[in-house]
Every structure is written in structure tokens, then in C-alpha cells.
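The other protein chains are all here in position, but one chain of the complex has been omitted.
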Amino acid sequence: MVKVGIVGATGYAGEQLVWILSNHRYSKIEFLSTHNYAGIGFHEIYRNYSGFIEDKCIDLDQAHDSLENIDVLFIALPHGKAFKLTEKALSLGVKVIDLGADFRLNDKAIYESWYELEHTAPSLLADAVYGLSELNREKIKNCNLLANPGCYPTATILGLAPLLHHKLIDVSSIIIDAKSGVSGAGRSASIASLFAECNESIKAYGVAGHRHTPEIEQELSRLAQETAVISFTPHLIPMNRGILSTCYSSLKATISTEELQGMYKDFYKGEHFVKILDILPETRWVRGSNLCHIGMKIDKRTNRVIILSAIDNLVKGAAGQAVQNMNIMFGIEEIEGLKLLAMAP
Amino acid sequence: MVKVGIVGATGYAGEQLVWILSNHRYSKIEFLSTHNYAGIGFHEIYRNYSGFIEDKCIDLDQAHDSLENIDVLFIALPHGKAFKLTEKALSLGVKVIDLGADFRLNDKAIYESWYELEHTAPSLLADAVYGLSELNREKIKNCNLLANPGCYPTATILGLAPLLHHKLIDVSSIIIDAKSGVSGAGRSASIASLFAECNESIKAYGVAGHRHTPEIEQELSRLAQETAVISFTPHLIPMNRGILSTCYSSLKATISTEELQGMYKDFYKGEHFVKILDILPETRWVRGSNLCHIGMKIDKRTNRVIILSAIDNLVKGAAGQAVQNMNIMFGIEEIEGLKLLAMAP
Amino acid sequence: MVKVGIVGATGYAGEQLVWILSNHRYSKIEFLSTHNYAGIGFHEIYRNYSGFIEDKCIDLDQAHDSLENIDVLFIALPHGKAFKLTEKALSLGVKVIDLGADFRLNDKAIYESWYELEHTAPSLLADAVYGLSELNREKIKNCNLLANPGCYPTATILGLAPLLHHKLIDVSSIIIDAKSGVSGAGRSASIASLFAECNESIKAYGVAGHRHTPEIEQELSRLAQETAVISFTPHLIPMNRGILSTCYSSLKATISTEELQGMYKDFYKGEHFVKILDILPETRWVRGSNLCHIGMKIDKRTNRVIILSAIDNLVKGAAGQAVQNMNIMFGIEEIEGLKLLAMAP
Partner (left out) sequence: MVKVGIVGATGYAGEQLVWILSNHRYSKIEFLSTHNYAGIGFHEIYRNYSGFIEDKCIDLDQAHDSLENIDVLFIALPHGKAFKLTEKALSLGVKVIDLGADFRLNDKAIYESWYELEHTAPSLLADAVYGLSELNREKIKNCNLLANPGCYPTATILGLAPLLHHKLIDVSSIIIDAKSGVSGAGRSASIASLFAECNESIKAYGVAGHRHTPEIEQELSRLAQETAVISFTPHLIPMNRGILSTCYSSLKATISTEELQGMYKDFYKGEHFVKILDILPETRWVRGSNLCHIGMKIDKRTNRVIILSAIDNLVKGAAGQAVQNMNIMFGIEEIEGLKLLAMAP
């Protein structure tokens, strides 16, 4: 039984973690820590747990003091907040799975440039493993510090990996136009996230400057074995959950849509969570699940390939992949706690 | 292992059944029958099943011929379509759980008056058991023909039962104002159910004439041991799932909100799926689950009680309760396959 | 040309006022005052005005100093904030239209009991006119202080007035179950109003305690010429705009639905903004307009009448009716600036 602590438990990703772990047979939540709701029952914030999970949340100090009781610490905090906690946990032999961005980028300077703050735990970067489970499984098995990928990077990198692996595209031509539901903006009171401000509208944000850009570039470069500089444009969609990443790039070879689908099916052969579709994905078919649906189309007129990749931003894009990684790190069957399919409608 | 057949598998309630049963450890789906999609893979209609449930649907004739292979038949068809199938199944010793309305009303004449068609299997009515699990558990255990309650009746009757049991209200004063998500209208192509016609609007429908009225009255009358004639007004809400039933009635006694909550908690003591809240329910906290959340308020100024009852119309209001009933009928633990809580947001 | 000042211009009702008045031929906005955005261009908060209305907002002190330049002051502030401003404006001969609750209730004690604060301008209450335009037109013509009705009261009172006028119902039997879009919660940053908290859910709030209750009771009592004590339950619906008020009461006479529709059509004969439908109303058909759609149904089984009344909460329920009242107060054609019908879909 893996003993788990969660810091940032009342954010949307944190709550999703609680949800998944409460259906996981080989883990046990030891504490739920939160910045704003210490002393309050978890079910008073998320009423779906009424009668089921009614533990009182603890604050961050109490979390620090409770690290000795756990095997793994999930951190679901804003960037810049994980440094000290991670250092302490690791020093106590507690494995860390950070759902934030603090250990995703290998290069301290790139982190500091994009996130505009000092990285105070740079010595940990060398050993942090980027937890895109399907692509990095071997390294994940033995790591102590796992950097759980961002939501947009998860969808995008899974979508582009086979193209890069087979060197089918011009790496400099990659354009990623991504769309996310509003839960991606987090659970903090802001006018921009109000129902009446988001509903019945769509907008782009962070154009040419979103912080997931260097993360995607780092991993695509690794896969391509050359430096990838990409365009990445996220959009906000009036729905609770879901990411669709539409990726464009120029082909270096001639290939049909069907051949490419075959290549993708081979690449992800045996993967439980990645499904290659003969049609185009829709986020509703993965909502609430840890699955990634990938569809594709070759456009002969422009000699471009368009890849469409859909995930649930809170599951495969956050808490679900975090649990998948925990399973890998602790030798548990990888799909434990993650078997559910999307519920329609 | 209970062998299951599903007729009407591609409607929203039918699909929800498939979803739940695919997470049920002691049942096995033998066939999926459908009116419009025979010969087509189930995953081609519901893409969430791609790579998991790819069985071809069969037509109704094939379903008739396959009844001998199953232990229980779930029927999720429009009213008036279950008569023959039920007769045949029962004659073969197959238990029947009808999610439609054909066996819910004890009185043939009332059925024919409200549904405006002839009931051709009236001899079965006497043995049909109304499957509101929490209120009728003993009868359900041994029944062969289970009439699964309608979505509005489930929320409403669970909400009002303790009041009637304790004879706290004037039965003639009951007014039920209910609200449902659009999945309640079913998965058939109609202009009235188009996104652009339902979104950003609310309406009442079936005022003073909705077919769930006699069903609610029948069960409330049974509980009250006197004839209940009610006002029932359903409304359509721009959301996929969820029912909130707001019930008003005049008190015959003086009681505080807290005392009433205590009385409700006693009434539903030990029930896994019914939770009495100290606050008001919201449908999001039960969405996707088999739970019913009930809140209440005494209005001293008017001497009325207001009961608010929330369910997921496709789960506790249809497929979930159907599986709960199957579990009871087959001696399986009642919560098997139904342990999930609502996923937020 | 009526010179207008608006205080609270950046809330949803305030902005709607700006929108309507910018299409009004005989008024001119002199200033836009706001608590949070003083010094900022109105178009920087509401981008729909980019290139059209780019005036800088002023703060409340500046608004006080600008009262001499205007003919009428619209106040769209939270309750309790209008007292001083109103006193000063009236003393300068400026007419006041308060969209808040501070002058709606005739009785200081009732105000203080429901709003839980001291009413510091009680001497103004006697002269304040309750601005339900269709029912109070003559008094509105000559008033200096107009209390613009709340959104729920507007829909509800218009829906019930003919019944009370004709003494058709038992006043003690009135139950009002109302539903509103999220803009009714205002434009302040709160977690409860976030998209991901409101979307895909419905809830009741303020059960047996909402502050619109005494306002509705006051006006229904006036119409009925007897004291009305009502049950009023508002609900929050995942849509931007719209109110549907479903009203139940017991009939004292026998009347058919058709006869009642005829009676309503007579009562509202000649009214531009109130339409009696032969079918049931839907909020989408009045969204963005100053119209009120009323439908009805006699339920013979229970001898109750069900009235359904739909408005746009920000237009007829706030800014639209405020402009309608301004038109009446200044002798302008009543429909000026308010001719638009709902835009579908």
C-alpha cells in the first residue's frame, strides 16, 4: 500500500488526484494539504465527497511535518512553490511527483527566463524525470523526482512523437494550435474566469509567450534529435474539461493518411491509454479518462500533415498521468485506478 | 457471472448501462441490440469505447433469438415497445429490467390514458415491481419483472418519502418543480434538442400533463396511504446531465429544519446512495454517480417545507438504479459497479 | 436631450444601461462612474465598445461633483450604497433611478430586517415610486425618485398581476419557483461564479430567505388588496441571461386556460413589452430585449393555475426597465431605445 500525501489538494488537479486515488486499490491518502482551506473538511469544498471523504485539510506547515509518514508526495501548487517541499521530501526518502512546472525544464536559465523567478533548487534538475509515461517509462521506473508534464505538452508531444521519431517532418515547420476547457485556468477567483465572461465566447491567450512552449520544445527536440522552435497558441473554450491540440507541420516524405495511421499504431502498440483513430478525435470521448485519442490527415495539396490529439486536461493532462507515473514508480500495474472510459454524454 | 442483454443500447440510458456494466465485476454483456445501428460496432457510435468495446450491435429480431443465452434483459426503449419482448423473456425464465414506462403504473387504465396507447400485456402488471431500490428493496429481491423508475420520479419520491412516511405534510399541497439536463430528451434528431435551440435558454414543458405525473402520484399515494394528486412541472436546462427536483408542501406539524434533517438521516440510515445534506444540493455533486443528494428548508413564514433532491438523470435516474436493482435481484452487493462519486468540475 | 449620469457603470446592469442608452435618441451620457475602474477607458473593460465608447470612467467622488450637470442619475450599486448619493442628487433637482434595492420597500423596518443594515434615508421612502412600468405608469410620470424593480420581482409580478386584479386565486397559496442565468450574480470575482463551478449544474439558493421575497410580497399585496405571504425559491442556471418564473397558486374560480389567456390579453392590452403567449415561454425568445413573455396553464386535476413568465434579467429585469421608466419620467416615447427583439439563436 503506497502512502500518499497531496499538497494543493483543493485545486482542480489536486481534487482530481483525490478522486482517482480514492478508486486506487494499492494506495492510501495520508493527508490533504491546502493553502486556503486548512481545518475545513474536504467534503465541504467538494460536496461530491459528502459521506465519503470528510477528512480535514491541513496547512502547508503541517504537511511539512507529515512527510515522514508517506511514500510519495504529490505537489499540485503554482510554479515556484515546490522547491523547498521537494528538497525536504527527497531528503527524507519520499518520492515526489510534481504536477507543477518547477522541474520540467532541464535548463535553469530557460526556466528563469520563461517563469520570471529564480530556481532555487537547480541541483535537483539533473535527476528529475519528465513524466510523459508512454515515452519515458524506463526512466520513470527508478526516479525519485518526477516532473509531471503540463496539459498542453502531454497532448501535443504524444501527437507529434511518431512523426519526429520517424523524421517525417521539417522540425522548423511545427505549429500547434491548442484549445482547452476553463478548468485549465484553475480554481481561483478571477473575473476573467467567471461563467458570464467565458461562456459563449472563445479567445486565444499567451500567444507567442505561453510557458508551455519551452516545455514542448525541450521534449520535441529530444525526440527529433535536433532543436525544435515551435509556434504554440492556446485558446480558451467554454467547456469544463478537455484539450484538443491541432498540430501542423510540413512533410519531408510522401505518405498517405492510412500509412501514417499504421505507423502511429505501431509506435503506440500495446499502449493502453493512447488510441489511434481512423477518424478525428473529439474531447468528449476522452473526458474523465486517462486516454489520449489521436487522429490525423495528410493534406496533399499543401504537403502538410495535421495531427489532432485529445485528452482530458485534468486526467491525462494532470492527475491521471501523475497516478500513472506513481504506478510505474512503485511497480504497480500501470492502469490501476485509471481504467475508466469517458462517460457520454 | 450474470449474463446480460441490452435492448436499446445506443440511446443515452442504454449507453450508460453499457458503461456501468463494463465496470461491474459480476456481469457480462452478451449482446447489444439497437433499432438504428444494427451491424455497426458500438464504438463507432460511442467513440469512448474505441479499443475497448467494439462489438457489433444486433437488431431486435436477433435480440429475440438471443434471449436464451442471458439471465437478465435490460430494455431501454420508448414506451409501448417493451410488451412482447418482456413476455417472451419472462417465458424463458429471463428476468427483465425495463427502463421504460410500460410496467411502472399498476393500473392499465391510467397507463392507457396518459400514454395514449393500448397496454397489451396487462397480466404482467400485478407482478411487476416498481424498482425504487431504497424504498422497495425486499420486493425487488425476488421479482422477475422490474419496472425501473423514471428520472423525475426517482428524485422526487426519494425526496418526499420521509415526509409522507411521518405524515408531516398535507398531501394535497404537493407541488413539484423539476429541472433536467438535455440528455433527458434522448438521442434522437429533433430541432428542439439542437445545441443552438437549447443553449442559453430555459423552458418548462409538459405543464400539467407530463407522463411522470401519475407515476409520482402512484408511489406518493402508496407512501402516504392516501391519494396524492400533485402539480408537476418539468423544465429543460442547458446542461447535459442532472435533475433537481424542488418540492413544496404545507406542513401539518411544527418542525425545524434541523429536526427534519435528523428525521431524514434516520429514514435513510445506512443507505449508501442517499445523502442528506445540511446545505442545498447542486446537481454537479452527483453527476455521473448513482447518488441522490437531498437538502431541505422549513419556511416558517409560510409553514411550508421545501425539499431539494438532486440526481444524475442517466445514472440514479435510469441505468445506475437499473444496475442497483439487478444487484439486488441477483444477490450481488448492492453497490457493485456503482461506487464512483461525481467527478468535479 | 436628457443628460444622464451612471454610477456603477461597469457592473453587468450598468453596462447594459450604457448599451441601451447608446442606442437612445434623446439621451446623452455625461459620465460613467465606477468603484474599481476609475481612470480606465470603458472600452478597456468592455471591449465591445472599442472604437465607439472610449470615455474614461470616473470615481464616486467625481460623480458626486458632477451631479449638477445631469438631469437623471442611474445608480447601479449594491444595496446600502445609494442613500447619500440619492439625497444629494434629489437636493440638486436631479431625478434618480435606483436599480438597487434601497428604495423598493416602503417599510424601513422590513428593509432593515431583510437587508441587515440601517436605512439612513427613510424620509425618502414615502416619495419613492416602485417602477414596474406597466403597473405604475401614472405615478412614475411625476416621480423624482424611482426604485427600479428587482429582476425576479419584475417577472413574477407581471405574471401574477392579472390573477390578483381579478381575485382569481387564493393569495396564501402562491409559490414562485424562479430560475436565473449567472449574470444575475453580478460581475465580482467569486469562486461560486466561476465557469467551471456553474457550468453543467443547477442549484437553488436563498431558499426561504431571498431578499426579493418582501419586494414581491409588497407589490402582490398591493395588487391583491390583502397581505400576501409567498414562497419564493430562486435557482441558478448555466446560461448568461434570462429569468423564468414559474408561479403556482390555487384557483378560487373555475376558468379554462383559454379564458385566462384572454383575460391576460385584456389586462395587458396595448402594452408593447408584455406578450401573452398561447404556448409556454422560453427565455431565449426575450433575451436581449425588454419584453416579458407570459404563458399559462390551468391544471384541472389540482385546480391550480401555473403561470410562466420570462424576461431578460439585465434588460426588463434591470437596465431596460430603468430606461423605460426614464422615458416615462421625461415624457419620451416609452419604447425609445428599447425596440429590439431577441436575437436568435
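All chains are identified by letter, namely A, B and C, in their written order; residue positions are counted from 1 within each chain.
Please note the rule applied: a residue touches a chain if its C-beta (ideal position, glycine included) is under 8 Å from a C-beta of that chain, and two chains touch if they have at least 3 such contacts.
Bear in mind the structure is a predicted one, so any value in this text is a computation, not a measurement.
Chemist: In the full complex, which of C:Asn48, C:Asn69 or C:Ser188 touches the chain missing from this view?
Modeler: Residue touching the chain left out of view: C:Asn48.
Chemist: Where the complex has a chain not shown, which of A:Asp55, A:Glu87 or A:Asp177 is the residue touching it?
Modeler: Touching the chain that is not displayed is residue A:Asp177.
Chemist: Looking at C:Lys203, C:Arg241, C:Lys297 or C:Lys316, which residue reaches the missing chain?
Modeler: Touches the omitted chain: C:Arg241.
Chemist: Could you tell me which of A:Gly5, A:Gly131, A:Gly159 or A:Pro281 touches the chain that is not displayed?
Modeler: Of all options in A:Gly5, A:Gly131, A:Gly159 or A:Pro281, contact with the hidden chain holds for A:Pro281.
Chemist: Please identify which residue in A:Pro78, A:Pro122 or A:Pro238 touches the non-displayed chain.
Modeler: Of these options, the touching residue for the absent chain is A:Pro238.
Chemist: State which residues belonging to chain A touch the missing partner chain.
Modeler: Interface with the chain not displayed, on the chain A side: 175, 177, 179, 181, 196-197, 199-205, 207-208, 229-231, 233, 235, 237-242, 244, 246, 248, 280-284, 287, 297-302, 304, 306, 308, 345.
Chemist: In the full complex, which residues of chain C touch the absent chain?
Modeler: 12, 15-16, 19, 22-23, 46-52, 183, 200, 240-241, 275, 277, 279, 281-282, 284-286, 288-289, 293, 339-345
Chemist: Given the full complex, what residues of chain B touch the hidden partner chain?
Modeler: 12, 181-183, 185, 187-191, 193-200, 238-240
Everything below uses one rule, namely that only the chains that are shown with their structure count from here on.
Chemist: Which whole number of Å gives the spacing of the CA centres of chain A and chain C?
Modeler: 46
Chemist: Mark out which residues of chain B touch at least two other chains, giving numbers and ranges.
Modeler: Within chain B, the residues that touch at least two other chains are 200, 240-241, 281-282, 284, 345.
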